[in-house]
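Missing here: one protein chain of the complex. Every other protein chain is in place.
When the chains are written out, they are named A and B in that same order, and each has its own residue count from 1.
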Amino acid sequence: MAEPVAAPILAVEGLQKRFGGLTALGGIDLAVGKGEVIGIIGANGAGKTTFVNIVTGYLKPSDGRITVNGIDVTGLPPRVMTRRGICRSFQMSQLFASLTCLENLVLAHAAAENGGWKLLADPWTADRLARAEEGLARFGIADYRDARTATLPQGVRKLLDVVLAVAARPHLLLLDEPTSGIASDQRFQIMDVIMGQMAECGVTVLFVEHDMDLVERYARRVLAFLDGRIAADGSVAEVFGHDEVRRAIVGDHRATRRPMGPGQ
Amino acid sequence: MAISLTILMDGLIYAAWLFVVALGMTLIFGVMRILNVAHGSFYAFGAYTMATLLNLITGAGLPFAYGFLAIPLAALAVGGGLGTMMETGVLRWLHGRDEVAAALATFALFLILEDMVPLIWGLDAIPTYQIYGVLGTTDIGGMIFNNYELSFILLAIVVGAITWWGLRHTRQGKIVLAVIHDPEAAQAFGINVRRVFPTVFAIGGVLGALAGAYSAPMITVYPGIGVEAVILAFAVVVIGGLGSVPGAMIGALAVGLARAVAVHLLPQVELFVIYSVMTLVLLFRPSGLFAKPVARRI
Partner (left out) sequence: MPMPRSTGWLIVIVFGGVALGGLGLPAWMISVGLSAMSQGIVVLGLVVLMRAGLISFGQGLYFGLGGYAVGVLSLEFGITDAFLRVIAAALAAAAVGLLLGCLLRRYRGIFFAMLSLAFSMIFYGLLVKNQNLGSTDGFRVLASTFAGRPPTGGANQLWLFLFACLLSAVCALAVHRYFRSTLGWLATAIRDNETRVEYLGCSVNAAVHLKLVLCSALAGIGGALSAMTVGHIDPAITYWTTSGELVFVAILGGAGSVFAPFLGALVFQVVHTLALAMLPHAWHVILGGVLLASILFMPDGLWSAIARRRERSHG
């Protein structure tokens, strides 16, 4: 199992979520260290997205505690979590549909920096424009600079969703199925871009993913969600070899294969 | 003691009136997601048509009892005719636009229809008292109540029961319930959601017109009655939760009783009380009493 984390950036204790009679999360304990790259796997309905929604403040937990850098943030709304450096992307990209990519990003920068009277200032500063152009370029979508986001291809939408999350300067980024809806031959390409950028900025990443090849390739640590709890927590090899996980999530063929790391 | 009985009976009669007016409005919203401001016109046209028919009947020397026949006639003619015209002429072309645009369109229709009333029937009130007294009176605990007014409670129970039965036990009703509950899922199960729209709109119209026609003998039929009806019906529908039939019943009772208390004890705050009840409910239940808040999937 995972080794104890010394000074966790995110710590979750006894996190529970019930919707009426349905228990979506039944007691999650987790400590995330700075710089980790963690993959979250699990069948549909295992509680992965609920977990992301609660940690980022979209839903309130029924029970349990969430701390960020040792400070209790349980039940605080998304805007406060964002200001504490916890950001996320979405299964369904959340963009400003009537604006162009560049406008989306400039506005994201302006909104993320806002404070009181600065809201009354013009968002179109030369500095923000430059940063927005750079952001689009770094994620390889500069060609779509002036396209309205309603017209973008799915892959670009997913990337822009991440770029917008990064605009809020996260310490910890949660990616909710960053490659859903993307053709399998393009998934590695997109994940390469995202993970490369995150590593460069030293951002800690948790990503929810169904594609086990991607999990093997990018995750240093894997959490397997099963019926609202963490069934296994450890390295890729450990988790993929775990009996319950193999039966319920990964499938038998994969456990017999050697985990494939980036260096192999 | 006497005052509380009066308040209770007045409240129940008023609640019955509100329920019949609001039922059509909430049904239309539940299925079509249109807040039909022109519902007030169904009410007004129903009342005016009833008044015209009533005067024709009594003018021809027929017995007053025939006047009761005029009520369903007026409701069906106005609800079916006006409802179908509005649906096919305007609302059909607004599918896919947001709820506010649809409400604005019905507001425009309301403006037109409200001013059609004086064009058709003139500016003066029309007498409709002829059948108000024919049912006699009842003595309840020493208080005298007019039976026609009491019969409104019966009407509300009958209309409510028929609607409830129709929604649960007929094929069409089940489709309507499915659409109210979850339009997308209903569509996924192969229900052509839009095919039920004209029928539902016409039924909502008939209910609104029925309320107007049945009320006509109890009220003064004059220009402006539609506005009053729609504003109160809106408060009822919001309290109960837009689109909820049981909500309309509870909302009608809450508003009806609150108003009766105000009218008898503090008449200057009548309108204030109704909207205060609404504001209070919304403070604690932002979507009304019976509607489920919709969580966005992200």
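What we mean here is this: a residue touches a chain if its C-beta (ideal position, glycine included) is under 8 Å from a C-beta of that chain, and two chains touch if they have at least 3 such contacts.
Bear in mind the structure is a predicted one, so any value in this text is a computation, not a measurement.
Trainee: Which residue among A:A112, A:A142 or A:V193 touches the omitted chain?
Mentor: Of all options in A:A112, A:A142 or A:V193, contact with the hidden chain holds for A:A112.
Trainee: Given that one chain is not shown, which residue among B:D10, B:E114 or B:E149 touches it?
Mentor: Selected residue, touching the omitted chain: B:E114.
Trainee: What residue numbers in chain B mark contact with the hidden partner chain?
Mentor: 35, 90, 93-94, 97-101, 103-105, 107-116, 118-119, 123, 227, 231, 234-235, 238, 242, 268-272, 275-276, 278-279, 282-283, 286-287, 296, 298
Trainee: For chain A, which positions touch the chain that isn't shown here?
Mentor: 56, 58, 77-79, 82-83, 87-88, 90, 94-100, 103, 107-108, 110-112, 114, 118-124, 146, 164-165, 167-168
FYI, only the chains that are shown with their structure count from here on.
Trainee: Between chain A and chain B, what distance separates the C-alpha centroids? Give it in angstrom.
Mentor: Between these chains, centre-to-centre, one finds 50 Å.
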